[in-house]
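So the structure is just underneath, and the comments pick up after that.
Only one protein chain is missing from this complex, and each of the others stays in its spot.
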Amino acid sequence: MDWLEDELRRALAREEPPVGFAKRVIARSARGPSGARRWLAAAAMVVVAVGAAGAWRQHQGYQTKQELMLALRLASAPMHRVQLEVKDISQ
Amino acid sequence: MKTLLIACLAALPVLGAPQQFQLNLDAVAAKSSQHVDVFLNASTLQLAAKFLDGDDPDEAKVRKLIEGIEGIYVRHYNFKSAGTWTQADLEPIRAQLRGPEWSKIVGVTRTEEGGSTEVWLRLAGNKSIGVAIIATDPKEVTVVNIAGNINLKALAELGGHFGVPKVKPAEKPKKEE
Partner (left out) sequence: MLTEAVETGCDFRALVRQHQATVFSIALHFLRDRATAEEVAQEVFFSLHRNLHQIETPAHAAAWLRKVAVQRSIDEGRRRSRRPQVALADVAEPAACIRPGDPLLSELLRKLVATLPEAPRMVMVLRYQEDLEPAEIAAALEMPVATVKSHLQRSLALLREKLARCGVGESGWTG
């Protein structure tokens, strides 16, 4: 095997993050900003506590947001690809 | 044919700019194994924006990105095998984009892998008021219209950065000698 590639594997071998990294990430995630799961759980509670009209709006808003994210993902993927390709050509 | 249809029109009044060209892709739809439609006009975009989490860096970027836009209309198709759709199937779209108000700003063709990406701008004077994207792969076709003013660089940089990139762990290819 090529000596330089061997050395590169050695140089770029994975390193552990600082001590306590996993603990900090797990702890912060548990308290962190609402994720989609919390949105769903919160929406479920709202249906019971607030009433049908408000809950429907909440649910509709969340659904619409998901559709927006999907639309942007579908639109941005080809743009991102082209950006990389054009950058490669110009380098 | 398995169809996954997501439309967001029914309960909301139609306000703001409709799509800037007809996304009439019946020929493509008929051949597809799966398709996704997302049609969001101004009022639905406003509703969605209210539910974006400003503390989430990705969603904050999205909120900024959609500030100037009035509608997003997407049709996306998957096919079981390559060679199912043809360039002729996209002619109803391209014919509309050949109008004087549209200018093609990007055209990339991938001869080795197949597929292409075209980006068109709709202009009113010197101002961009819309974008059309036609992205194809041998087994995928995506057509997008974004009505309004959008930062294309920001849109490109958003690509794959939020949500879950559809990354399936690929079969590990044979090691090269």
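Letters are used for the chains, namely A and B, taken in the order the chains are written, and counting of residues starts over at 1 for each.
Quick note on the criterion: contacts are C-beta pairs under 8 Å (C-beta built on N, C-alpha and C of every residue); 3 or more make two chains touch, one makes a residue touch a chain.
Keep in mind it's a predicted model, so treat the numbers as computed, not measured.
Listed by label, the shown chains that the missing chain touches in the whole complex are A, B. Considering the complete assembly, subunit B touches the hidden chain via residues 56-58, 110, 112-113, 157, 159-161, 163-165, 167-170, 172-173, 175-176.
Residues 3-5, 7-18, 21-22, 24-26, 28-29, 32-33, 35-37, 40-41, 77, 80-81, 84-85, 87-88, 91 are the ones on subunit A that touch the missing chain.
Here is the rule we use: only the chains that are shown with their structure count from here on.
Within the complex formed with subunit A, the subunit B residues making contact are 6, 8, 11, 36, 38, 40, 44-45, 47-48, 50-53, 55-56, 62, 65-66, 72, 74, 76, 106, 108, 117, 119, 133, 135, 142, 144, 146, 152-153, 155-160, 162-163.
Residues 33-34, 60-65, 67-83, 85-86 of subunit A are the ones that touch subunit B when the two sit in their complex.
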